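Every protein chain except one is present and positioned as in the full complex.
The letters A, B, C and D name the chains in turn, as written, and every chain counts its residues from 1.
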Amino acid sequence: MFDTALTANDLIFLAKGAGMTLIVTAISVFFGTILGILFGVIRYQVGAWWFAPMTFVLDVFRSIPLLIQLVLANAFVTTVLGWRISGFTVACGVLSLYTAAYCAEIVRGAIESVPQTLRRAARSLGMTWGQDMTSIVLPLATRVALPSWIGLALGVMKDSALVYIVQVVELLKSTQTLITRLQEPLFLLMICGLFYFIISFPLARFGGYLEKRWSND
Amino acid sequence: MFNYNFRWNQALDSLPQMLEGALVTIEIAVLSMVIGISIAMVLTLFRLSGNRVLSAITTTWVEIARNTPALFQIYMVHFGLGGFGIHLSPYMSLLIGIAFNNAGYLTENFRGALKAIPDTQTRSARSLGMTPIQAFQHVVMPQMLRISFLPMTNQMVWAILMTSLGAVVAMNTDLYGVTSDLNARTFRTFELFAIAAVIFYLLTKAITLSARLLAARLFRY
Amino acid sequence: DKLDDIIASGTLRCAVVLDFPPMGSRDADNNPIGFDVDYCSDLAAALGVTPEVVETTFPERIPALMSGRVDVAVASTSDTLERAKTVGFSIPYYAFENAVVANEGVEMANWEGMKGKTVGATAGTYEAIWLEGKVKEWGEGEFRPYQNQADVFLALSQGQLDATVSTVEVAEANVASGNFPGIKIVDKAPMVPDYVALITLREEYGLINYMDLFINQQVRTGRYAELYKKWVGEGVPADLTIPGVYR
Amino acid sequence: MIEIENVRKSFGPLEVLKGINLTVAKGEVLTVIGGSGSGKSTLLTCINGLEAIDSGRILVDGVEVHAKATDINKLRQKIGIVFQQWNAFPHLTVLENVMLAQVKVLKRSKAEAEAEAERQLNHVGLGDKLTVYPSRLSGGQQQRMAIARALAMSPNYMLFDEVTSALDPQLVGEVLDTLRMLASEGMTMIVVTHEMKFAREVSDRVAFFHKGVMAEIAAPEALFDAPKDPELRQFLSATH
Partner (left out) sequence: MIEIENVRKSFGPLEVLKGINLTVAKGEVLTVIGGSGSGKSTLLTCINGLEAIDSGRILVDGVEVHAKATDINKLRQKIGIVFQQWNAFPHLTVLENVMLAQVKVLKRSKAEAEAEAERQLNHVGLGDKLTVYPSRLSGGQQQRMAIARALAMSPNYMLFDEVTSALDPQLVGEVLDTLRMLASEGMTMIVVTHEMKFAREVSDRVAFFHKGVMAEIAAPEALFDAPKDPELRQFLSATH
C-alpha cells in the first residue's frame, strides 16, 4: 500500500524509541503510584487542613504545563544546583511527581468511598489500623481506584511524548528523526500514532469494563 | 547557596510580552472549548441518532482523541493536513488540535452524563408533544451540561495547559511560545520559565474559581 | 578545570544538531554523520578521549551545555554578542553564507520578494533572528519559528511557508536530495557571513584556548579542506579570517 | 375515544402485549391493575406512540397513532401522561416546567403560557411554589406538578402510570386527591395503579392485566367483589 524507504533498521530505531516511552512510563507510574498512595493515605489520615501545604504543591503539578515542569526542573537541577544528572533521570523524576499528584487524588477519593461504618466494623472486631487498611480498605478502594488509575497510567504514557525537551529520545522524537531523513511525515506519523493507540486503546477499554463491572455490585 | 546568578530583573523586563502571550493562551483555550463543546454536542447527537455511520464517526473521533498524545494530534493537524495541501497557520493548527482533543474527551463526558439522566425525562418531554430535537435541546442538554460542568472545567484547564504544545507547529505568540522565544535569545531559562509557570498557575486557578462562581449562578437547582 | 575533567573522564560529549545536513544528519542506520560529527571526533582524538554525540535541537543546544549534559557544542553556533554573555566562544570554525529558498509556486525574484510573505526558520538560529527582525521591519508578512530544520523544509515543501532563509550548504543539500519536492533557491540573503564557533561554558578559558588552537590546526593541516570536500563538495572552503582585525 | 384493536407488542423474544382490545369512551375513568411485568406501562406508552407496536392499531379520536401520516407530536398534545417518577425537569422552576411545552409546542406567548401555568398549578394546589425548583418539592408535589404540566396542554386524555408508587405513604394521598378531582371534572383517564381502594372508588371500569393479556375487565364492584379470572383472584388475595 505504501511505497516507503523505511528499512528494518529504522523499525528497530522506532522500536527503541517506543521502548524508551514504555520505560519512562513504567518507572514514572511505578514511583508515582507509590508516592501517590503515600500522599493519598497521609492526606486522608491527617485531614485537609494539615495537609494543605502538600495539597498546594501537588496542585501545582496539575496546574502548569508538563513541558514547563520539565524545562524548569531541568534548568533548576542542572544549572541552578549544578548537579550532573541525565535527562532521563529528570524526565522520570518530574513525571513521577506529576503522576503522584494525580494518583494522590484518586487514592484519597477511593479511600473516602469506603463506608466509614465498614471500617468501624473492622476496628470493632479488634482489627488494627493496618489490618483494616490491608483487609478492608485496600480491596474495596482498589476497585474504585483501578479504572481511574489505568486512565492515569495511559495519560502519563501519552504525556511522556514531551520528554524530548530534556534530550530523551522517545517514540515521537524517534519518529521526527526518521521524518528528517526519510521525508515521509504522514506515513511515519501514522505508525507512531498507531503505536500509542495499540497500547492505549485496549487498556482504556479494559478500564471501562472494570468500571462497569465493579460499579454493579 | 546556589552557584548560579539569578537575573530576575532581565527576565521580569519581559513580563509585558509574556502577559500578552497569556492573553493569546486564554483566547485559544476559550475558543477551543467553544468549538470543542459544539463538536462534542454534534458527536453526541450522532451517537444518539442510531445511524451506524454517524456513530462510527463519533467512536473514531473519541478513541483517537483519547488514545494518542495531544502533541501528536497538533502535529498531525499542521503537517498531516499540510500533506493534503490544507494549510493552517500555527494559530489555527494549535486551536484545531486542541479543539479536536477537547471534543473527544467531552463527548465521552457527555456520554456519562446522559446515562445519569433518567429515560422518563425524554419520555415526558416527548409526550408533551416535543420533537426529538426539542426534547434534547430543552430538557436533556441543559441537564447534561450541568452534570458535565466539572469535567468541562477540568478540560478547560487542560486546554490551557495544552497551548504549551504549540511550539511544534511554530506557534510563537502564546505564553509558551513567547517564553521560549525569549529563552532562545537570552538563555535565562530558569527565570523565564519560572515566571511562565506562575502565570500558568494563576490562569488555571482563575479558571477553576470563575467556573465555580459561574456554576453557582447557572445552576440554582 | 573542564579540560582536565574531560581528559580524566575519557569522553568528550558534544552537542550536535542532527537535522542540519551536511553539518549533522543521520545515515541509513540512523547513526550520526556530518561535518560537525567529524569535527567532534577530531577534537576528541586530539584530546585523546572518545567522542560521544548528544543530539540536540537548535533551541536546546545552549541549555544542554548549561545543564552540563554536554561538554562542548559542535553545532554551528553563530558567535553573537548576546550569546557571549552566557557561553564562551572559540574562534570561528566555519562560516556560512545564507540563501533564500522558496516554494516553487511562489513568485520571487530576489530576497526582497520575501516581504509580505509567510516565512519561517529554525527557532533560535542566527538566520531566524535576522529574518524575524526583517519581518518586523517590513511590518507585513508572517514569521514562523519551527522547532527544527526538517520541519521548516517540510512546511516549505508543503507550501505552508512561502520562503525560508538557511545556510547555502543546507539549502543546496536539501534541494539536491530530492526529499523536498517543489523548492528552489532564489537568492543569497544579504547577511554578514555567519561565522560559527565551538562553544563551552563561559569561564572555561583553558578549554576555549585549546579549541582555538584545534581549529587553527585543522586549517593548517588541511583537514578543514578535506572535510569540506567530503561533506560540502568541490570549491573553496570559507575563509575564517577577517581582514583588518585581530582574532 | 381511545380504541385499541388487537395490539401486539414484543421486546425481542418477549411478547409483552398479546393482542389487546379495549375502548375507552369520552369521560370514562379506566383503571388498570396487574402484576409486575404484565404489560401495563407498555400499553400506556403505546397509546401515545412512545413505543411502536407490532400489529393491530390504536385510534385516538379516530386518528391512528402509529400511522406514518399521523403528526405524532400534535397528537401527543391531546394525551397527557405522567410516569412513576423523574417527571420534573430539574433545571427549570415549577412555573418554567409547565410553560416549556406550551411555548415550544403550542407556540403560545410567554405571557399566555405563564397565565395558563399559574392556573393549572393553582388547580393542583401548587400556587405557592411557582418559582421553586423541583428539587425543593416533595415527591407528591412533583407528581402534581407533572399533572399540571400535562393539563396545561389542554389534553383530551390523561394516562397515569403508577404515579404514586415511588412516594412515601404519607404523600400518596395528596396525589390521589388530585386524580379524584380530575375524574370528578370529567377527564378521560387511564390509571395504572396498585391502590385498590382508589381504583374501586373512582373507576368506571377496572382492567386486570396478566402476562400481556387483558384477563378481565369490569365495573369495579364486579371485578373486586366477584372476580372470575383465577389469576385475578390470586392477585387480589395477595394484595388484599
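Heads up, the rule we're going with is that a contact is a pair of C-beta atoms (placed from the backbone, for glycine too) under 8 Å apart; a residue touches a chain by one contact, two chains touch by 3 or more.
No experiment lies behind these values; they were computed from the predicted model shown.
Note that the absent chain touches A when the full complex is taken as a whole. From the options A:66, A:90 or A:140, the residue with contact to the unseen chain in the full assembly is A:140.
When the whole complex is considered, the residue among A:12, A:81 or A:121 that touches the unshown chain is A:121.
In the full complex, chain A makes contact with the omitted chain through residues 115, 117-118, 120-128, 131, 135-136, 139-140, 143, 217.
Criterion: only the chains that are shown with their structure count from here on.
As a whole-number value, the distance joining the C-alpha centres of chain A and chain D reads 53 Å. Averaged C-alpha coordinates put the centre of chain C at 81 Å from the centre of chain D.
Centroid to centroid, with C-alpha atoms defining each point, chain B and chain D lie 45 Å apart.
Residue positions of chain B touching 2 or more other chains, listed in rising order: 79, 83, 167, 189.
Contact of a single residue of chain A with at least two other chains is seen at positions 71, 75, 79, 82, 185.
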